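For chain A:
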Amino acid sequence: MELSAYLAVAALLFLIGLVMVAARRNLIYVLMGLELILNAANLNLVAFNRFRPEGMEGHLDGQIGAVFVIILAAAEAAIALAIVLNIHSLFETIRPDDIDTLKD
Partner candidate 1 sequence: MGEVLAFWFFAALTIGCALLALLHRNVVNSAFALLGTLLGLAGFYVLLAADFLAMTQVLIYAGGILVLILFGLMLTPPVTNERRFGRILVAVAVVGLGAVAFWEKARGAVWHAAAREELAAPAGTVREIGLEFLRRDSWLLPFELASVVLLAGLVGAVYIARRRFPREDV
Partner candidate 2 sequence: MLTDHLLSLITFLPLVGMVLILLIPKDRLGAIRWTAAAATGVTLALSCWLWFGPFDAAIGGIQLRESAPWIPAFNIHYTMGVDGLSLPLVFLSALIHFVAVFASWNIKKQAKGYFALLMLLEVGVNGVFLALDFFLFYVFWEIMLLPMYFLIGIWGGERREYAAIKFFLYTLAGSVLMLVALVAIWLKSGGMSGGTFDLLVLQEMARNWAADPSTFLGMKFTTWIFWFLFIGFAIKIPVFPFHTWLPDAHVQAPTPISVILAGILLKLGAYGMLRINFPLAPDAFHHFAYALAVLGAINIVYGAYVAMGQTDFKRMVAYSSVSHMGYFLLGAAAWTFTGLNGATLQLFTHGTSSAMLFLIVGVVYDRLHHRNLNDFGGLGKRMPYYMGLSIVGMFAALGLPGLSGFISEAMTLMGSYQVYPVLVIVSTLGILMTAAFLLYAIQRVFLGPLPEKYESVPDINGREAFCMIPFAFLCVLVGVLPSLILDKMGPTLELLRDQLAAVVGG
């Protein structure tokens, strides 16, 4: 398959992730949407790495970058979930719309 097919998949994932973050009324969904965005980026990185220009093959920087992203995603998910749990215990809800005491 050619590169653009992979890119299209990644772009779609990215958009779906954005929509999920913005539209679902549950913090867990928000976190899942974030994961989708990161994965879309990862797919990009790997695909681009694979389809490198002539003479630059062999470098694995894209893939290695993706590994780092996965690591960070894990750490981020951990912290985000911890915060969500904390929110749950203080607000008794994980609907983002209900957590709006700070506002103008």
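What we mean here is this: contacts are C-beta pairs under 8 Å (C-beta built on N, C-alpha and C of every residue); 3 or more make two chains touch, one makes a residue touch a chain; residues count from 1.
With respect to how the candidates were assembled, all candidates are chains of the complex that A comes from, given by their letters.
From a predicted model like this one, the values you see are computed outputs, not experimental measurements.
J.: Please state which of the candidates 1 or 2 is in contact with chain A in this complex.
T.: It is candidate 1 that touches chain A.
J.: Going by the contact rule at the top, pick out the chain A residues touching candidate 1 in the complex.
T.: Those residues of chain A that touch candidate 1 are 1-7, 9, 11-13, 15-20, 22-29, 31-33, 35-36, 39, 42-43, 46-54, 57, 60, 63-64, 66-68, 70-79, 81-86, 88-89, 93-95.
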